[in-house]
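Accompanying notes for the structure given below.
With one protein chain withheld, the remaining protein chains of the complex are depicted in position.
Chains: A and B, in written order; residue numbering restarts at 1 for each.
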């Protein structure tokens, strides 16, 4: 498959895009192949079917500490992605989808999420729960894919991770062996609008610009429960390896999520920690190039989606308050879903069908090739495979 | 398009039905056209594709006071319908649907709802939120229409209004700039069945009949957040302009909602204010002539739907109690949806397909024409377009 950006990247060009040549070689050794598609699974959380992107994200997870331990988050993520991928094999799910990492991305998030919310770190029972819930995430992914793709031709995003993790956490409230780490706290909703401290800089005391940059990268890392500026930077680099467009929209989305929190007058501490950013960054990336070919119009649509997703973060956090549950990536799922569902109705945008998704750069290229060719149509019609 | 009822209405016959001749003329002037389909959007909350119905409803909104101000509700509704309709143009949504008011009806409700629940009246930030949430309602409407029409051939009713408004309100609980007006109050659910004052006349002290009539018209007005007997009467007149059947079922539905509240032993004050009526009236109207051709059987079905919708009002109000959220028109959406979904299975009724909906009177006429013709079938098969 020819890649227009290859030239500009020089010797790094093999890392670019979906690395299909590399995958053809990896396939020959089952262990290398398994590692390859597990890493792709990590990358697929951000729609990047690229093992190097996955490796950068994993590195970010190994950098960020959970209760002072810098290894725990990464190890839990690795277990999650491996177990969920193996479960897909055990069920006899589609091999092509497994090798694209589509049954790994929920698992890595399950592992990471339970690593944070259950405790203590390295506890035997926590390992058991991570394995069980990761396996469950694959069952749910296959079931939800049937529901979403059959009826509406949209993917279920990370819904399986959200459902599996939330079901376990809400049960653990009352389960003696649930290993609830006490990070979450149930709370009766009340109107606190008057008392909210919106000061963005309550925590660090730094300048607004430094704090804004910190919040932006925290907002990137938080998608993988990695609250750490270095982690955020590593993830952006990993995205850029596969797609410069995706990396740029990730930054834009995290910034817009942060700004939406500030505009609404949300708690400044939560914004600083990146909680308003991580859903919006993934949503912006999805709309700005992945599910729609990048045009100035779809760029604006991506911005609108990032803002809506941030509102959804505020809403779902409030809705989950009585049980103390985290919003996880439900805001991203619902926000992106709403905007992707416009694809059949909103004629000012050029949608990319699910089975035709590769990278934003390739989508652009295909659209341009097509416009020189037989006229405007859904991009997938001219797939080059 | 011939209209059987035209003769009886004399010179007013041009106002009757969907006024398609008028619309053909309005189209020539873009501003008149825009006003026409915004007004149709207001009418479409009650399935009336008729600008005069919309004008009567808007008049009702200008009559009812919010915190003592009689203009605020109407202005907010106008902004809502205009913004949501313009957003549909910006996205490139179907022009025919826009001109039928289908991307305006959620917006007018968003504007009206936020005018009540946010405050103070005429606040700059409240205008910003009304504009943003109205625009969002159009995105959600297009997304939900894809979900509902693709898979089940039913419309998403006012779900987009409900979702957009509730997401904003629940976020505003904790948002310093949310402009929460304090109308809503979070509350831990408890069994209050024993303490409920079911006295229907606690508030006015009038006779049961006067209070019943007041509650019935309050129940009409409340659909547009207009708690006012005059507003209710204006809305019924507006409905009657387009369809006498629709106007009659609106009254029947509001009465049945009220009676269901009384039968369950609900709070008498809430019933008096019309809160048990507004969802049931719209549900009865939808089933009794719009989605099913009016027969004695579908008339009974409409009554059953109105009762179920009232139960849903009680249920959703209880479910939303922890956050203090209003049920809005979710009871109408779910109640009507359940009964419309019977269309393929329940053979004792004659359904009208979504794309064939005009007015209850025309549906009746088509069925009669058809019965003289090629035999009983779904009404749409003999569309006269």
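We adopt the following convention: a contact is a pair of C-beta atoms (placed from the backbone, for glycine too) under 8 Å apart; a residue touches a chain by one contact, two chains touch by 3 or more.
As the structure is a prediction and not an experimental result, all values here were calculated from the model.
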Option from B:20, B:185, B:207 or B:318 whose C-beta touches the chain left out: B:318
Which of A:112, A:142 or A:193 contacts the chain that the document leaves out: A:142
Residues belonging to subunit B that touch the chain removed from view: 151-152, 188-194, 196, 198, 263-267, 304, 308, 311-312, 314-315, 317-319, 322, 337-339, 341-342, 344-349
Absent-chain interface as seen on subunit A, which is shown: 90-94, 136, 139-140, 142-147, 150-151, 166-168, 170-178, 180, 182, 185-186, 188, 322-324
